[in-house]
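Removed from the display is one protein chain of the complex; every other protein chain stays in position.
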Amino acid sequence: MKIKWALLTLIFTIATVLTGCEPLLVLDPKGPQGRTTADVIMISIWTMAIVVVVVFALYIFIVRKYRASNQSEDYEPPHIEGSLKLEIVWTAIPVLIVAFLSVVTVVSTYKVEATPEGYNEEPLVIYASSSNWKWHFSYPEQNIETVNYLFIPTDRPIEFKLYSYGPISSFWIPQLGGQKYAMADMVNTLNLAADVPGEYSGRNANFTGEGFAQQTFNVKAMPQKEFDEWVKEINATAEPLTEDKFEELLKPGHLGQSTYTGTHLTFSPPPEGHHEKGDSGNEEVQPGSSKKEQDEEVDHSKMNH
Amino acid sequence: MDFFARFAVPNPGPTIYASMVAIALTMVAIFVGLTYYKKWGYLWREWLTTVDHKRIGIMYLISALLMLFRGGVDAIMMRAQTAVPENTLLGAQEYNEIFTTHGVVMIIFMAMAFIMALMNFAVPLQIGARDVAFPRLNALSFWLYFFGAMLFNISFVIGGSPDSGWSSYFPLAGTEYSESVGTNYYMLALQISGLGTLITGINFITTILKMRAPGMTLMKMPMFTWSALITNLIIVFAFPVLTVALLMGTMDRLFATNFFTTSNGGMDMLWANLFWVWGHPEVYILILPAFGIYSEIISTFSRRNLYGYKSMVISMVAISVLSFLVWVHHFFTMGQGALVNSIFSITTMAIAVPTGIKIFNWLFTLRKGKIVFTTPMLYSLGFIPIFTIGGVTGVMLGMASADYQYHNTMFLVAHFHLVIIPGVVFAMIAGLFYWWPKMFGFMLNERLGKWSFWFIAISVCVTFFPMFISGLDGQARRMYTYSESTGFGIWNLISFIGAIGLAIGFALIVYNIYYSIRYSTREIPADPWDARSLEWATHSPVPEYNFAIVPEVDSTEAFWDYKKKGYKLFKGKYEPIHMPNNSGVPFLMGLVFFVWGFAFVFGMWIFAVIASIGIAACLAHRSFEKDHGRYISVEEIEKTEKDLGGAKE
Amino acid sequence: MKVDHSLPLEYGTEQNRLNILGFWIFLGAEIALFGTLFASYFTLVDRTGSGPTGAEIFEITPVLIETILLLTSSFTIGLGIHAMRLGKAKAMITFFAITLLLGLGFLGVEIYDFIVYIHEGATLQTSGFTAILFLTLGTHGAHVTFGLFWGAFIILQVIKRGLTPETANKAFIFSLYWHFLDVVWIFIFSFVFLKGMM
């Protein structure tokens, strides 16, 4: 019996903490994508809480009532095969719950994968690449590059282009939204945005070996004006990023924060073209076209990059 | 000297030296002990060459307990290291090796072996068979598993342990980022023991389909046997996927191929994909037998038949199919986009439906019952609430958009431990206590058993509940340390306290075994729990032929009917019983596989060729061998039955 | 051992029936194994890196020869089992021997093919595509090689011990294995070679 009370106490503790004074990072979002995931999480917690309460109530009631010490000596439990009606009930209700959560999932998944809506400006494109055990951020538009820290304007969608100079890493800023993998042979896109100026922590969430634990970075979100000033200042003061310097940065190890003008994208382009190789497997999706046309399509798409 | 340099551990620490000494001392002690007590012959004749499913089950059990110890020590070290911020108990490299081996050892060598132990012991008895369909292959399965496990474990002291996580994602696990032989060990040890598992799968499906007692139709099988059938079906179709993935990984590491590299057209995501095509069904391989055990125990100690037998079976079949349709939820964040993630989210959450059916059926089995709180029953009752928590968080993880926030965090770690520990580990301990009298002819101490239950059940919650919180607060998994400013410290400290509680609980189980061997009474009936299925219809411990007369069955609970309604189980008279002969070949073949694996790990090709020829020779020997088994005469049966306390009618 | 004479010899004893069902289940596992290889093949087929594509190295003639050899061998082993059921040990041995010779021929052409690929710059290490190509073909080829030894052992046993429930059972199971390899080859022929060349 003790365990049930222990469990219930713990659940209430968790519930208090989740809703309580010190908000957990994931449930304290600072941008539209993070807000969507936080909402989904809270919806699922409450839905599941209902399930847990029902099961626990039934469990406590049954185990208390039917314990042997509560029964007469000569009580012979009956033989019951089952009940079609009841079994249909506890199949149908979970099906409804799952259907509800499925709708929530599909809608929210499409939402967090897309560019956040409601902003007038075009997304700011930032290339975020990981190497053992650092993060490199390239701003092609602003022509600057930072290591292990990230400045972003608020109220503007940010389109991260993720890839890796090493093992699979996972780019994650808990307060802005979910994570996504950065891999060596392709570029992934992650759409985020920040509404509230402030400093947030970001990290690599996918294990990459010895220095993994410290592969973190700081994010500072600020109004567009401040951001522009920062860009101007960097362009005026920072040293240019040379190929040699970048090679040096890539070496395994930990580094502090640093800033450069120019980006490594010019001499070490992201692996965007590579995935096209895989993509030409598309001929299995659109089998209508002949081999020749397929080849042309591939060439065409290569020219775009 | 150059030749031997490769066997050195790349970054030895005190833990490694201590292990080397401990291993050496244990080996010497075993060797001296066996020689002194002149037990070599006994060991060889009765155990190493045995093909008896019960003894093989017991050997699996011993190995599983050893591996539980190894994996448990790993776990304690991990919790100790992360108990406070900036701890320096372990280095990054040591921590990485430890969480990798913890995962592999617990899943592949502990949990798998434990279910194999209980399946081997109980299934043939439950269906009234004399042995499994292929006793010789069964021994081979065990020895492949055993030597695979040994190969994996020596990596700690020879050449270095794997350190890229139990899922061993490429390219981190490739030669570029994992230079030591650790991952080679991973690939080959899993390959060898996986082969053993596959053979077991084939063996048990055939056994269950073809060797049931007369009258036992499929829908009259005990629920544990049903779960074993479904589990082995999943094994047969899931393990080949692992075989191929491991083969490709091995070739990438040893022959510089480009399956999972990031250049020349290799694709690192393919490994993750194939690993989880196997990995997710593997989860159900572990959990379904556990469900079977709970069904047996809950029904036995509620003194009631299992509620909703048919829907229990249907839900297991549904789970077995769905288990193959959800694997992508292990890498929702790989970038495959909203469409794919939506599809796999829905299939994932759908599994909650059949699982929910089972939970409600168990609750309704308890209803109107007469619940007796024995140790196995306590574990089964503890399972329901804790597993429900683990299960509902699983549904939460199944929602792709939310998973982007849970993925790779302690939230995930909390979820799967709260599923696997109450789901699998509780079931194994419950099964151990439940079948122990049948295995060894005496019972484990109930008082100690209940103490261990409370320690383990409460500690599980204390250990893993805080991880939900630290996960939502942004603590990624597999971090060997974290700074104080993150605020994770308090949650990890609570976890560590819980881990100590778990360790005490498991120590109590070990003490219980020791205590019961010394003090428990040997005068117990064949059916001490007043149970319902056929294994309780024979003597304890079970004679080698299981049943002197093959029982005839007429309902799902033939033994219960025999006790309560006077149904006659054993008709006819004694006849000579055909039994298979013992053989040393499975053991030798396992040993040769060990050499083979070791040679591949270090790329010693001459030894690899010699060992391959050895394996081929074992196979050829088997092909030409003439072995028709032997017969146990009627007189011998009569004598055995009399010695065991009178024949059953 | 009780022998049931109403059934063909290979099904005669309980153990024989267990063996045959067990082997079918093993074939189920083999379907999953080759399914995984095909999944990997289709994933990697266009990832040729700097190496050649399938269309550049495949040639129709050797592939067609291999197909005919294996199809015929599958036919002859079927005849072998038929002869065995008629109790004609000699005919059976002849058919089995022809089967193994055809299998040997298949293996020879396949090895020749591998050598050609390597000469054309498609080695095991060249690209993701070549790796999975060699692995898929190699796994099938290794099965055939294993089958050659196994089949030879069975012929020897039938010669030495005659047709007993045991040898008949082994021969029948071997025939299942051999037919299955043909099934796998049909898929390789269609979805590796023909799809790659068209």
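Here the chain labels run A, B and C in written order, and each chain numbers its own residues starting at 1.
By definition in this document, a contact is a pair of C-beta atoms (placed from the backbone, for glycine too) under 8 Å apart; a residue touches a chain by one contact, two chains touch by 3 or more.
As a convention for this text, contacts and distances are computed from a predicted model.
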Among "Quinol oxidase subunit 4", "NADH-quinone oxidoreductase subunit H", "Cytochrome aa3 subunit 2" or "ABC transporter ATP-binding protein", UniProt-listed name of the chain not shown: "Quinol oxidase subunit 4"
Hidden-chain contact residue, picked from the options B:Ile16, B:Leu34, B:Ile314 or B:Val340: B:Val340
Sole contact to the chain not displayed, among B:Asn96, B:Ser180, B:Asn273 or B:Thr333: B:Asn273
Residue of C:Thr43, C:Thr136 or C:Gln157 touching the missing chain in the full complex: C:Thr43
In chain C, positions touching the absent partner: 11, 17, 20-21, 24-25, 27-32, 34-36, 38-40, 42-43, 60, 64, 67-68, 71-72, 74-75, 77-79, 82-83, 86, 88, 91, 175-176, 179-180, 182-183, 186-187, 189-191, 194-195, 197-198
Contact footprint on chain B, counting only the chain that is left out: 209-210, 233, 236-237, 241, 267, 269-270, 273-274, 277, 321, 324-325, 327-328, 335-337, 339-340, 343
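We take it that only the chains that are shown with their structure count from here on.
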Euclidean distance of C-alpha centroids - chain B vs chain C, Å: 34
Between chain A and chain C, centroid-to-centroid distance (C-alpha), Å: 47
Residue list for chain C, restricted to those that touch at least two other chains: 43, 47-48
Numbers and ranges of chain B residues touching at least 2 other chains: 263, 265-267
Chain B-touching residues of chain C, taken from the complex the two chains share: 1, 17-19, 21-22, 25-26, 28-30, 32-33, 35-37, 39-40, 43-44, 47-51, 124-132, 135, 149-150, 153-154, 156-157, 170
For the chain B and chain A complex, residues of the former touching the latter: 92-93, 96, 163-165, 169, 171-172, 177-178, 262-263, 265-269, 272, 302-305, 307-311, 331, 333-335, 337-338, 341-342, 345-346, 349-350, 352-353, 356-357, 359-361, 363-364, 366-373, 381-382, 384-386, 388-389, 392-393, 395-396, 398-405, 407-409, 454, 457-458, 461, 465, 468-469, 472-474, 476-482, 486
For the chain B and chain C complex, residues of the former touching the latter: 133-134, 198, 201-203, 205-206, 209-211, 236-241, 243-245, 247-248, 251, 255-259, 261, 263-267, 270, 273-274, 277, 578, 616, 620, 623-624, 628
